[in-house]
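Every protein chain but one is kept in place in this view of the complex.
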Amino acid sequence: MKLDQGQKLLFIGDSITDAERNKEVREGGNGALGKGYVAFVDALLQTGYPELGIRTVNKGVNGNTVRNLEARWQEDVIDQNPDWLSVMIGINDVWRQYDAPLIKEYHVYIDEYEETLRKLIKETRPQVKGLILMTPFYLERNEQDAMRRTMDQYGEVVKKIADETDCLFVDTQAALNQILNTYYPAALAWDRVHPNATGHMVIAKAFLRVLDFDWGK
Amino acid sequence: MKLDQGQKLLFIGDSITDAERNKEVREGGNGALGKGYVAFVDALLQTGYPELGIRTVNKGVNGNTVRNLEARWQEDVIDQNPDWLSVMIGINDVWRQYDAPLIKEYHVYIDEYEETLRKLIKETRPQVKGLILMTPFYLERNEQDAMRRTMDQYGEVVKKIADETDCLFVDTQAALNQILNTYYPAALAWDRVHPNATGHMVIAKAFLRVLDFDWGK
Amino acid sequence: MKLDQGQKLLFIGDSITDAERNKEVREGGNGALGKGYVAFVDALLQTGYPELGIRTVNKGVNGNTVRNLEARWQEDVIDQNPDWLSVMIGINDVWRQYDAPLIKEYHVYIDEYEETLRKLIKETRPQVKGLILMTPFYLERNEQDAMRRTMDQYGEVVKKIADETDCLFVDTQAALNQILNTYYPAALAWDRVHPNATGHMVIAKAFLRVLDFDWGK
Amino acid sequence: MKLDQGQKLLFIGDSITDAERNKEVREGGNGALGKGYVAFVDALLQTGYPELGIRTVNKGVNGNTVRNLEARWQEDVIDQNPDWLSVMIGINDVWRQYDAPLIKEYHVYIDEYEETLRKLIKETRPQVKGLILMTPFYLERNEQDAMRRTMDQYGEVVKKIADETDCLFVDTQAALNQILNTYYPAALAWDRVHPNATGHMVIAKAFLRVLDFDWGK
Amino acid sequence: MKLDQGQKLLFIGDSITDAERNKEVREGGNGALGKGYVAFVDALLQTGYPELGIRTVNKGVNGNTVRNLEARWQEDVIDQNPDWLSVMIGINDVWRQYDAPLIKEYHVYIDEYEETLRKLIKETRPQVKGLILMTPFYLERNEQDAMRRTMDQYGEVVKKIADETDCLFVDTQAALNQILNTYYPAALAWDRVHPNATGHMVIAKAFLRVLDFDWGK
Amino acid sequence: MKLDQGQKLLFIGDSITDAERNKEVREGGNGALGKGYVAFVDALLQTGYPELGIRTVNKGVNGNTVRNLEARWQEDVIDQNPDWLSVMIGINDVWRQYDAPLIKEYHVYIDEYEETLRKLIKETRPQVKGLILMTPFYLERNEQDAMRRTMDQYGEVVKKIADETDCLFVDTQAALNQILNTYYPAALAWDRVHPNATGHMVIAKAFLRVLDFDWGK
Amino acid sequence: MKLDQGQKLLFIGDSITDAERNKEVREGGNGALGKGYVAFVDALLQTGYPELGIRTVNKGVNGNTVRNLEARWQEDVIDQNPDWLSVMIGINDVWRQYDAPLIKEYHVYIDEYEETLRKLIKETRPQVKGLILMTPFYLERNEQDAMRRTMDQYGEVVKKIADETDCLFVDTQAALNQILNTYYPAALAWDRVHPNATGHMVIAKAFLRVLDFDWGK
Partner (left out) sequence: MKLDQGQKLLFIGDSITDAERNKEVREGGNGALGKGYVAFVDALLQTGYPELGIRTVNKGVNGNTVRNLEARWQEDVIDQNPDWLSVMIGINDVWRQYDAPLIKEYHVYIDEYEETLRKLIKETRPQVKGLILMTPFYLERNEQDAMRRTMDQYGEVVKKIADETDCLFVDTQAALNQILNTYYPAALAWDRVHPNATGHMVIAKAFLRVLDFDWGK
């Protein structure tokens, strides 16, 4: 298990991370961790390793692209002083190109995405004990689907940056692909983006796996 | 133009037909026609042929399968005494097989679908001046996609029944396919099922085309 | 068809243009185009000419007079940088003289109306590829009715300015008069001002006609 | 003054009588008399003749036609045992012919109107000390307007029945015409039917005049 | 009739004047005049003298004392530029002494009341064509009741100031006393302060009487 | 202390007893005892005599007269099987005569009041260990006030019945009179009927006094 | 892994099982499984064994005791025809003895508890493939605490019945005790009964362990 006693683990990202978290309450308040993979990771950490006392913080904001992360990075990451940082971003960067194709201002194309994400990660990596990069994903089986193909390219950017910067890497798309073998996308997500509890659990398990989480505990 | 002076045109179907219609108000009340293709058809009919005084009635109910239509057919179709009847059903019959695969009671497989629909149409055809059958559809470009493939099969059943029973036939899937050439599904529908106004307008236009609607008017 | 590939078409006006648009969401959001003629124009453009990718923006605000338009013109028109601009204003300028006759501050009389509208149009015409001026209207058959008569005079001002400034001109009053031959005003609008879907479709069709919209597509 | 000590005065009618009365509270409760002419009549009676102790009851129901009155006449009139009864009905009987022209079931044409109203009045007249019949009205200046013309015909039916059955007669249309000389309809009613407080006060004053109400008191 | 063509009549006061007026809408909006004597005065003025076109404005604010009036006098009276001004204040000045006896800061004793009211009236009288001063009142029959006695003293102050400054004077307490001969206070007001419609009509009639309103019109 | 170990004490009455109790929850639920004297009595009993385990039940219903108590007596008293019963009724029986003087059906005059109350008490007295009768009251200092005078007469009826039937007697009017020496009625109750917490505490203390409650505990 | 392909697993119990499940939607609807251990078990089953297609049903109802389970057993268990049944009941049976000690009707003492639970389990065991009995629990470290001690006794009853009837047995109290070594009860549950996500995950893991769930999958 890679996390140590008393460490703070902060998640930043878009609506997948946010997962309807209650932004009206302060940290520790009811619903502050949302209903998604962050809450599952926390519950599994507390259950498996209560003695470590890991402090989990959710800073996901729905609708965010990497451009939004950059704007709030100082306040929501640096000022929070986390020991571990987890970042999952890119879904909206891609999605807006497909669901709002005429509104170019909303699109974050792959060059801007790569440049911005690399800059954030490079600057932050030295300040934290560990950093986990998770790929964006799309709940679509067909790899030739236009949006799935684009999402995969963004995922490769994430992998590249993780390699360059000594981050742990979680391939959420790969993890979700396995369950897509059994379940049609509509059984996991209304819109092929926001997964139900099963999808979030897949992500949580993939996340914990890179931390060498011991399920037997 | 196939509709005549003073005729009543009744639409029955699922949420595509329903389209958030206000079920609290009586016919003619604010929002009673919903926000979808039925409202568009009515507005275009009143605009193009005000002198005909066509009376449009919306009896779509969201979530319905052909099994639900059968249960309320007497009250919502026969007792309403329409001159023209339009039926679009089947999306939920198929969708439940994909989004709730474990709950078999929700599924209406193709044999039951065909049998029930044929029975309803056969019995009703002699009682109305005209009957329009519209295919169910799925906003998915990939014809090899499992759910799209199933939906196409249900659409073929509709076509077969239309041919057998002297109904007008609207291939909504074909009409929507054209716009899918330009727009990715996410730009037309959150869930590949419930279209935005553009998608509903495609359906409305396809519907009016089989009535020989004259756009120049 | 006068619109070209990738152009932005912006509508400004009063509640007829606004049509209960959701001002809480950003462009492209659910309900952002309202429920009126702007939404119909957009759906018909996307349906008929999906390959053009016309971007429609609604900047109508209910209750507005030309005085209000002037106050927000820089932000809501110029800063938006539209290729095409459509303006329909004047109903409230007239209506307040009739429904709040004692509150003179609310009235925008014809001289101020003409002067303000001409100034806005003259300044803006060179900055856009095309500009459509639509008359205000009143759903009253009786041309001798006091308010109808005043509205017609404001409509003539619009025509005059359109002629002077090389704008396309839409005579919405004339278009609506035709349907008033069949339907009594109460069948189209509760208050003879805010039309139902039929009335909005009449306006949308009149608008598209001046753009040489091809219905056969 | 025609009303005597301790008498109960009951009003029945449509939304003009109803005037948003609170139907959740029992008689005497807050808002039970509505916000219209009934409340004004009561306030003026209590103010001018407190010593008489007139008990006012409002049984108006919005949307009602004479057909609805007939259905609830036993419960809402006869069982209430009023000393005086006031009836104003007919606006919806006419209006539906103009705002919902295609839905014939909603229309109450003049023969049914006359027959039903006469029957109700004839049967009830002997059971009450006094009965006031008020004409329906339409806030439209133009006597050639189609709906105004029809409303005037229904008003003549009311006058005829009042004459036949020894009822007091209130010509509300005539009373409202006077104020229409000064104010355009839009200043009195959003929809030419539901008057503001001024319009309701005109009706209240016309009503009280036929009772020989003394304003000097 | 003392009011002239086109004059603006402004009412200022406490909750009796306010009477649940809708402060969210602008002048002329639905409910802007409240449900009390101001609305009744307006309806009776418009009904009796429509040709005068009197513009009525309600600036009552519930809970106000004369101290509050002073604080908002510039904005709510002077800046409004009324032709006629009507002032009814003092109920809360007295009431707080009785319902919150321990919270001295809320009390406006008679010396402060007299001084403040005189100053406001003296300064404003020359700027308006007419000024009406109405006494505060208490719906209590027993003249020996402590709060009634205090209220009567405040009423005498109003009379004195009216005499000194050439204002019209309305003795609302005297007008309401008459109806208290017949009705017990509980039949007119839940709390002996906020009258029902009957009580408001008594005030409206007393107000109009000093303007020489002609009821025969 | 008259109450014994494990006894059930049931209160029935009108809104003074009800005191906004939450009728949606079952006994023991949050707010089930209301906010008035019943809740205070219970809190004081539990605090002073926790070892007795007295079970308090509130069956007050706002607006009730003795006529309503009779109608629900079987269900709300007899079926509950209380050891001790407390009854306070009569305020509405009197109040309606003063606040709704024209609606005679609402009035419960003193003969009916006495007869009904005596019948209920006589029948029930043998079935309970103890029965407390509390007078209705009116927060009015002036004993010559019409409604206060009537209320006092009803209070005398209560005393008479208590004497006849061996009930404990609580003179709430007398208890409240003492505090009215200091506080004006408006400081205790908005409407001279529904007391604030101070008034309810006066009632609770008077109630406990007849039970020989020991405050020193 | 004890569960087989396509089996239905039904959970019945009290608020711990219910966990705010949405009872307005049908099976499979959003929120139908609640937010507690049932939802976690389902997500972990679907994630670990998607190919099995286990169908999870939640029939927990908050506030229930074993007495309530008996009343709805036919409808909510037998008629549902589950392959596996999980039962966790008893918390309210005990809790009411401590939080509502005076209301004996609410208490289900240990004899009734044992008898009822045994009867239900015995009758049902032959009709299902497997049956899991879970103990009730109390998030209290102190084994001498009165309510904890009682809860432990009810837990022993569960164990005894499980042994007698060949059921799988989950000792939730024992599982939760481990985490109570680290966390004070207030960190897990507001009221020592309703756990947060961590507590629910402990229960879910204990449940899955008896099914020989393989975490490595």
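Quick notes on this one:
In this document, chain identifiers A, B, C, D, E, F and G correspond to the written order of the chains, with residue numbering beginning at 1 in each.
We take it that contacts are C-beta pairs under 8 Å (C-beta built on N, C-alpha and C of every residue); 3 or more make two chains touch, one makes a residue touch a chain.
None of the values given here were measured: they were computed from a predicted structure.
Touched by the hidden chain within the whole complex are the displayed chains A, E, F, G. Contact with the omitted chain, checked across E:M1, E:L52, E:I78 or E:A100, is made by E:A100. The missing chain, though absent from the display, is touched by one residue of G:M1, G:I110 or G:M147; that residue is G:M147. For subunit G, the residues touching the absent chain in the complete assembly are 95, 98-101, 142, 144-147, 183-184, 186-187, 190-192. On the side of subunit A, touch with the chain left out of the figure occurs at residues 6, 27-28, 53-55. As for the chain not pictured, it touches subunit E at residues 100-103, 106.
Heads up, the rule we're going with is that only the chains that are shown with their structure count from here on.
Mean C-alpha positions place subunit B and subunit D at a centre distance of 45 Å. Annotation: 33 Å between the Cα-based centres of subunit D and subunit E. Within subunit F, the positions touching two or more other chains are listed as 100-101.
Pairs of chains meeting the touch criterion: A-B, A-C, A-G, B-C, B-D, B-G, C-D, C-E, D-E, D-F, E-F, F-G.
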